[in-house]
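As you look at this complex, bear in mind that one protein chain is not there, while each of the others sits in place.
Going by the order they are written in, the chains are A and B; count residues from 1 in each one.
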Amino acid sequence: MEKKRGETIWTSLDRKATAIAEFTMRQYRTRISTWVVLGVGFLAISVVLLFYIDAMNTDIEAIDNDGDSYDWDGDGYVNGQEIKYGTDLNDAFSHPGLLNPPIEPEPASMYINEDDYDWDYSDASSITTGYDNDGDCANSSLLLSQQDGNGDGTPCNIILRYDSLNGGYIVFADPYVDEDPDEDRYGKEAQHRAFILGIGKLGFVFLLSIFIPLFLATGLIRDEMTSGTMQYMTAKPIARGEIFLYRMLGYLAIVWPYLIMLCSLLALVSGIMGPGDQFFRFGDLGVWFSILIAALLATLVYGMLFAFLGVLWKYGIILALPIAAWELGMALLSMSVPESSFLRMSIVGWSMSIIDSGAYLAWPDMAMFTQAGEWAGGSNQGDTFLMFGGNELPGYGALEWAQSDLGLGLGPYATTVVSVIVLLFQATFFWFIGQLIFKSKEIV
Amino acid sequence: MSEETTIDASTPVTGQSRMDAAWGSDSSDVASVAKSVAQTGQVFEQVYVPWEGKLNPRWMRNWAIFRHHVLGIVRKGHRPWGVPTKLVLIFVLIASMTDVALTLLFAIVGEPGLYEAWGVGRNNLYGHILGFFPRNMLYYPLVAALLVGGVISEDRSNGTSALYFSRPINRFDYVGMKYLAVATIQAFIIIGTLFVYYFVDILAMGRGWAWVLDTMPLFLTAVFCAILLVVTYTSIGLSLSSVSRGKFFPGIALLAILLGTKTLAAIVEGLFDRSILYLISPYDSVAHVGQALLGTNVIYDHPWIWSLASVLAINAISLYVLSVRVSSMEVTRE
Partner (left out) sequence: MIPDIAQEGSAQEEQWVPEPKAPVVMFNNVGKTYGRYQAIGGVSLALSGGVTGILGLNGAGKSTLFKLLMGKLQPTQGEVRLFGTNPWKNPAPYARVGYVPENENMHDWMTAHEFVSTFARLHGLTRDEAKQEAERVLEFVGLSDVMHKKIGRYSKGMRQRAKIAHALVNDPDLIILDEPLQGCDPLARTTIMNVIRELGRMGRTVLLSSHILSEIERITEQIVILHQGRLLAIGNLHAIREQLDNIPHTIEIECGDAKALAQDVLSLEVVHGLQFPSPTKLKIFTHHLGEFHQRLPKIIVDNNHDVMVINNPDDDLQSILGYLTGGYN
């Protein structure tokens, strides 16, 4: 055919590529199963979202982490007040009411959550932070040397030292500093972050990115071959590798907008519902963006893989199931041991490292934040006087479950770039083998 | 070309004149109608020879359907199950006898400590049927998915249901026998190996009657749980098979339901520490009931009665969908 004027690569592309891509999209649109699959995926994510909204609207019960709201000796003055005035906690005949002038007893609620969680973020390996909000350290009858328990020369502060061996911070706190953090404030923030990470990793990158391609991409070539309608397409002057690729484009044209829409919806809802004074949590958008990138790439790679399996064998879908099981194992592994080298042989491991990098960039205080949850105002340390310790702050468990460190030993940007390249390579690889096999397939 | 006719009590009752009366425009008792006198066509004389064969009883016909499906697993000339299906069945059958092999091994070696870990007991009976990894993650759902895969949906897409419905078989029997066949094959794998496990334990360890009496209730409970599991998987699978077309869609859909709901519930439990969502997971509901009945460690927070109700509800919905779909199924190639 004569080349016409104004012919560019795009007008050329428009002919074959968009013809097949549009054809594939229309084919998906006319199938009820497509809508059922996408609808069920939406429903599943919405259910988790409902639990999240419910959690955000439920106040987390305040816990008296340091136990100073109790009145051990029953004299009407809670321990905190007695400590403040230096009277004996265990002697009913020693309380601030006997002082001159006598002091009225304060309500117990004043001594719950009296020290907020307020640590400054810094990426130094040793941080001085923490504020004695209630003044029970600075105003106490302790000696100056006792107020500086961690020996850094500043009384009533907290030192966080990065422990490169364990990969976390160690808390060195002066007495009575941040000893009773606000559970609701910490817990909501932790649950919020855990929700974003959990839904991103297991909801988007695992659940949606495996099952949607399993339903939609496996038959991309195979169904047409089984029903014989592939005969029409292969009789046209177009290479089979291109058919494979452009069919995939049509699949992506359905799946990617869906993921973008779902991800934006969740980002919007969680941004508004999330804890904090601001109207919208813009800071989280980075994480949502990395989740989106990870999910888009994962659906691409799984789509290519399953379409390839479909081309490979009539029963290719059976091969997809052990792969899905392996990927589930890898998903759980990447959440607990992100540096495991098994993850390099998976798709989900690379996708999740993109999310971890995004979270690392958006929430740089994550390591400190989780440490605060575990420390829980000192109730998980041996040196506290608290009797009912051993409890992390609420939300800590969920966050610890959903969050993981960067496993590649690279910085967040490098991790993202490497992971994206690897995923694109995987997609290309599966496409390449797929089209090789498709090319030498006899279509009966 | 017409003549007047009167219709009254003495008119012979033929289809023709009655039809005419119905079209008459006169409202009086004696209708006056225009009757066509056009020449009627020649009626071919046809000889009708009534069928005098003997129809076998219903159960015999049903047995034939059942046999056709079950025997197809092992023999040619019956329902052709795919080669991968057969391979997976063999693999799962062998893989679900790992506890049998270990029991035998340790009974022979005679190491009581190791034997305790693998012999018949509450936890092991539970694990044989309801253990999640690998049995209910990889084996049993995959078996169910492959079996239900094309059982009804292929009939729908190929129009082969006509082969059944052109014979004296009603739809209830058709779907019932398919259900039974699929359930039986699964039960053979799950409950069959449970029996083997139990009897190998008795034989290998030379158990006495006291032990058998002691463990029999537990064993029967385990069998009951296995039946519950098989029935639940089959109900969901067949209802999916009845609403979809093709060989694989129902299978993937079954796996997506079984594993997807479980993953979803696990996400919610991990994030918000609430186990209530496990009620939508068929596997977890059955597992919860099993834990409660067998007396093993219950890992869910909600009462097990809820899970039982959920199992019943899941089965009821599935069977309802199945019956509605099959009764309204058009016998054609879709």
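What to note about this one:
In this text, contacts are C-beta pairs under 8 Å (C-beta built on N, C-alpha and C of every residue); 3 or more make two chains touch, one makes a residue touch a chain.
Because the structure is predicted, anything quoted here is derived from the model rather than measured.
Contacts of the undrawn chain with the visible chains, over the full complex, involve A. Among A:39, A:151, A:167 or A:228, only A:228 touches the chain that is left out of the view. Considering the whole complex, the residue from A:30, A:145, A:164 or A:341 that touches the absent chain is A:30.
One chain of the complex is left out; on chain A, the residues touching it are 1, 3, 7, 9, 11-20, 22-23, 26-27, 30-31, 227-229, 231-242, 245, 435, 439-440, 442-444.
By our rule, only the chains that are shown with their structure count from here on.
Put simply, the C-alpha centre of chain A and that of chain B have 40 angstrom between them. The residues of chain B lying in touch with chain A in their complex are 82, 84, 88, 137-138, 142, 145-146, 244, 246, 248-249, 251-253, 255-256, 259-260, 263-264, 266-268, 270-274, 277. Across the complex, chain A meets chain B through its residues 33, 40, 44, 47-48, 51-52, 54-55, 191, 194-195, 198-199, 202-203, 206-207, 211, 214-215, 218-219, 223, 315, 317-318, 321-322, 324-325, 328, 397-398, 401-402.
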